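The complex appears here minus one protein chain, its other protein chains still in place.
Naming follows writing order (A, B and C), and every chain is counted from residue 1.
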Amino acid sequence: MMQAKQLRLLLESPETNFLMEAHNAISAKIAESTGFKALWASGLSISTALGVRDSNELSWSQVIDVLEYIVDAVSIPILVDGDTGHGNFNNARNFAKKLCQLGVAGLCIEDKTFPKMNSFVGNKQLLADIDEFSGKIKAIKDHQPNSDFCVIARVEALIAGAGMSEALRRAEAYRAAGADAILIHSKQSTADEILEFTRCWDTNYPLIIVPTKYYKTPTEDFIKAGISLIIWANHNIRASIKAMEETCKQIFNERSLLRVEGEIAELNDIFSLIDYDELSMSEKKYLPKISKGKADVRKEKICTTSH
Amino acid sequence: MMQAKQLRLLLESPETNFLMEAHNAISAKIAESTGFKALWASGLSISTALGVRDSNELSWSQVIDVLEYIVDAVSIPILVDGDTGHGNFNNARNFAKKLCQLGVAGLCIEDKTFPKMNSFVGNKQLLADIDEFSGKIKAIKDHQPNSDFCVIARVEALIAGAGMSEALRRAEAYRAAGADAILIHSKQSTADEILEFTRCWDTNYPLIIVPTKYYKTPTEDFIKAGISLIIWANHNIRASIKAMEETCKQIFNERSLLRVEGEIAELNDIFSLIDYDELSMSEKKYLPKISKGKADVRKEKICTTSH
Amino acid sequence: MMQAKQLRLLLESPETNFLMEAHNAISAKIAESTGFKALWASGLSISTALGVRDSNELSWSQVIDVLEYIVDAVSIPILVDGDTGHGNFNNARNFAKKLCQLGVAGLCIEDKTFPKMNSFVGNKQLLADIDEFSGKIKAIKDHQPNSDFCVIARVEALIAGAGMSEALRRAEAYRAAGADAILIHSKQSTADEILEFTRCWDTNYPLIIVPTKYYKTPTEDFIKAGISLIIWANHNIRASIKAMEETCKQIFNERSLLRVEGEIAELNDIFSLIDYDELSMSEKKYLPKISKGKADVRKEKICTTSH
Partner (left out) sequence: MMQAKQLRLLLESPETNFLMEAHNAISAKIAESTGFKALWASGLSISTALGVRDSNELSWSQVIDVLEYIVDAVSIPILVDGDTGHGNFNNARNFAKKLCQLGVAGLCIEDKTFPKMNSFVGNKQLLADIDEFSGKIKAIKDHQPNSDFCVIARVEALIAGAGMSEALRRAEAYRAAGADAILIHSKQSTADEILEFTRCWDTNYPLIIVPTKYYKTPTEDFIKAGISLIIWANHNIRASIKAMEETCKQIFNERSLLRVEGEIAELNDIFSLIDYDELSMSEKKYLPKISKGKADVRKEKICTTSH
């Protein structure tokens, strides 16, 4: 079964499903091996890993380059954080075509202006014109090469402080334009406005949320509210930053690996995660015996006295 | 002062200096902010982050793409793990030219055949012909656009089980060919063969070691032995893998962020590490006041009853 | 019908078919619109367009980047000149996987050592070990995601001066290893050795030739000899070089466009080749009416006197 179809089934399932953030191939592999059924390729996390700001400092093709490694590393579906679609309807549909070509399962675009700013930064988010954003959704849906490919419309009205009615009006417009689901975003520390939105919204149509800020709300509440997908949006990159900060500090201060050795993954974990064994077995199969002895293998000690 | 010059000074310093592994921009930024004076752009770590094997599965230009983000993210010098130079002398000198163009400080190449296999995997490492490898060093040195650029010759004779005399013979040949330093590598769990090498070697010429396997040896022993640079070669990627594995497991099992929230870096740490404030200040300087009111900002609740 | 299937049909057709060289998207589009049924993505031509030598100065991923534009630009199948496979069996099968992922129809690899040198340059071509090259073919065939993907083994024995028996021995070994066809290459100015090869070879198995040097031989002779595919291997890049040299010279000398204007393609040809009309129509469909008047449109002359 294709990944896009898998994501579509998760989206349409009566159960609530969970997407884990990935920002590179190794985080994707780890999330997959943990048991997650789908991944969120987060714009913030990818930007952070690459040292740039989540404000379209990465070009769309740089994002594609990251995604290619992720796609090659896992077999579960990937939903891509596509920001505002990287320009107008034409850039957005071209980006979506590239994602399909690559085997990505879905694309989420948000109704802000290009270049966007991360939704948790500042308080002057500019919303896109509704008709212009609806046209963008239509253009993607009309041109996606894979009919299972999922297009998610992310409503930023609550983030921008534009109010609940505006959020609902936009969600409705994007549904009408062909979006396969709505992601309703919020930066409040409680889930109040999210839950209000769900009460006003036809829950037969899939809803997606990102509880980064309102993480204290029990997941059970979202399940009851009929949320389709919950995205754990940036926790792999945040876990790795904390771990690297501590490891760097310890090694720097102690000038020794002694104490970090037991705290971090072993080399063999890496060789296992990336399946070095397959290469070794393939060498036996495809590489003819290579004549050894290129270097003259004399193992005697030739110098035993110190200077 | 240029980064290549900085690396050269570290190399020629009478003190022992330490390089921390980086595999992407954020790990580089963390190492720099911890206090490390230089970075090791590890082939194993970069490959692992991208989900591929440390066996030249990445092309040289894919490595360059990773390095570009790292160079843009830090101001300390970067020593690049260049494997065998990605082909013959011509590929190696072209790769070195690209590194100089990018602002990378130095390149380390190892005397194995292309494609190489990670030195800790298997036991059939094939060594390069000494003359061929010496020609590679000469070609790089003769064509490097920046005279301070450092070229390190990594001797794999001990890794390949070719013996101490072979290691010394090779190190001497590479020094004669123009290498700025020798990296002598070992996969033994003690530093015996490394320390034997240093006793046989003129310590006025810079030596570099990678104590991944013989990490129990006190650093003081290497300082006494006159080692110039010690590379902590893969500990950032290993720290991040362990942390992501634990975070994924916890979130997956608990279906909640509640317990991980306090264990990982905060979003504000990210915004601070990548300096979002600069962008905010620049917006004030370079962006004229943008007319608000694109969306009709009505904040009233329009729906208060649940379905 | 998929492109790989199309190429396979051309290969297995009783008729002789012709592949035209492409080195970028526009040359591919022109070849397609002329009527060619398939393209040869030439290593020499791509390298030349990018200003580097046909000696694996381009990485495999740089070649992929070029191919991506070509694939997006045409719907006819593309056979890729894959040099020696960019390393060992593992690099070659990874490269082939990327080609399949991209929608490329087939891959041709040649039995020389990495990095290769263009077959028409110098006289010290080094042939690969037969078993090693056969293993490479097997590895690709065993791992290609698309079963229609065509793998062509290019025999360089005649180029290397290794003789007819060696060429036949190699061709037979590569057929046994699973190659879908043999490309027998020659740099002689007559087709004598090529025709001798065909006489010694079971013509039920597809043969491919590249008559760059023996272009004087009538194509009818190759058709009679049962050649499956004939590749016109570098004539688009050579045509464009000659034209640009003349156009540059004329403009440089005359400091005027007057005489070149009628000799070169019109801008409208470009807009037609790349289908700007589609974008214009899509704008009408997907972009809401944009309010004009951003600039105050006053068209009066405000200054009519010269200084």
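Keep this in mind: contacts are C-beta pairs under 8 Å (C-beta built on N, C-alpha and C of every residue); 3 or more make two chains touch, one makes a residue touch a chain.
Just so you know, these numbers come straight off a predicted model, no measurement behind them.
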For the chain that does not appear here, which of the shown chains does it touch in the whole complex?
A, B, C
Of the residues B:Thr48, B:Asn88 or B:Gln250, which one touches the chain left out of the display?
B:Asn88
So one chain is hidden, and I want to know which residue out of A:Gln6, A:Ser33, A:Asn91 or A:Ser282 touches that hidden chain in the complete assembly.
A:Asn91
Considering the whole complex rather than only what is displayed, give the residues of subunit C touching the chain that is not shown.
18, 20, 24-31, 34-36, 44, 47-53, 55, 65, 69-70, 72-73, 118, 120-122, 124, 126-129, 157, 160-166, 168, 196, 199-200, 202-203, 211-212, 215-216, 218-219, 232, 234-249, 251-252, 255-258, 260-261, 263-267, 269-271, 273-276, 279-280, 290, 292, 294-307
Could I get the residues of subunit B that touch the absent chain, sorted low to high?
88-90, 101-103, 129, 131-132, 135-136, 138-139, 279, 282-283, 285-288
Name every residue on subunit A in touch with the hidden partner chain.
55-57, 59-62, 86-88, 90-91, 94, 114-115
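Here, only the chains that are shown with their structure count from here on.
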Expressed in whole Å, how far the mean CA point of subunit A lies from that of subunit B is 25
Subunit A to subunit C, mean C-alpha position gap in Å, rounds to 36
Where in subunit A do residues touch two or more of the other chains?
129, 279
